[in-house]
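One protein chain is absent from this view; the other protein chains keep their places.
Here is chain A:
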Amino acid sequence: MLEMKNINKIFQTADVQTHALRDFNLTVNEGDFVSVTGPSGSGKTTFLNIAGLLETYTSGDFYLDGQNVGMLNDSGRSKMRNQKIGFVFQGFNLIPDLNLFYNVDVPLRYRGFNAKERKQRIEENLARVGLASRMKHVPSQLSGGQQQRVAIARALATDPRFLLADEPTGNLDSEMADGVMSLLEDINKQGTTIIMVTHDPELALRASRRIQVKDGRVSELDIVAEKALA
């Protein structure tokens, strides 16, 4: 379970203060598939970064799986990211110098699994995204959709409770986007909680729960209102 209470995030630069999140309240339950929409600059990425422990917040309370995140130091947050969270990025963020096998290996090494366990997890997860046969390829030899599948395999390899995706289909054409979305749906069905930021209203509709961020505040969207929009 993910629980945010009155989270505020203020970015302080030399002369501007940006209030990116304002009294942000959200509870995400086990097994949810949450889509996050909202205008550009509204705070979606900020929310996702805080949820994924990539960024700290200015005030409020944040519990992840019952653990008070505010109590953790940098190293504690790193370990928690590694254990509980899988990240999928708009730009895939694969390591260009490593082949698919070793890309998926990266978080497993940080976890400290032994070689046998790592190999098993890598093969299992690359198979899950349909790329078992391409293990020796480097990212540049794959299409965007395939790269994003590798990134998903990498995110899933550590068996995270939460999969966070920031516009995972933003760099893909609609056909590839559909494939990635279907994959995420499968993963969700198998029990992983997903929070996905997207600009695509159709993809957002396929999530079981939809929220909107506007001006740093969160609101639930009901299906009816959204259908009308679509």
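Going forward, a contact is a pair of C-beta atoms (placed from the backbone, for glycine too) under 8 Å apart; a residue touches a chain by one contact, two chains touch by 3 or more; residues count from 1.
The rule we apply is simple: contacts and distances are computed from a predicted model.
The chain absent from the displayed complex carries the UniProt protein name "ABC transporter permease", chosen from "ABC transporter permease", "histidine kinase", "Cytochrome c oxidase subunit 1" or "Carbon monoxide dehydrogenase".
Which of A:F24, A:F62 or A:F87 touches the hidden chain is settled by the complete complex: it is A:F87. Note on the undisplayed chain: of the listed residues A:G38, A:P107 or A:G145, the one touching it is A:P107.
Although one chain is not displayed, its contacts with chain A can still be listed: residues 45, 48-49, 52-55, 74-75, 78-79, 81-83, 87, 89-91, 93, 95-99, 102, 105-107, 109-112, 154, 158, 166.
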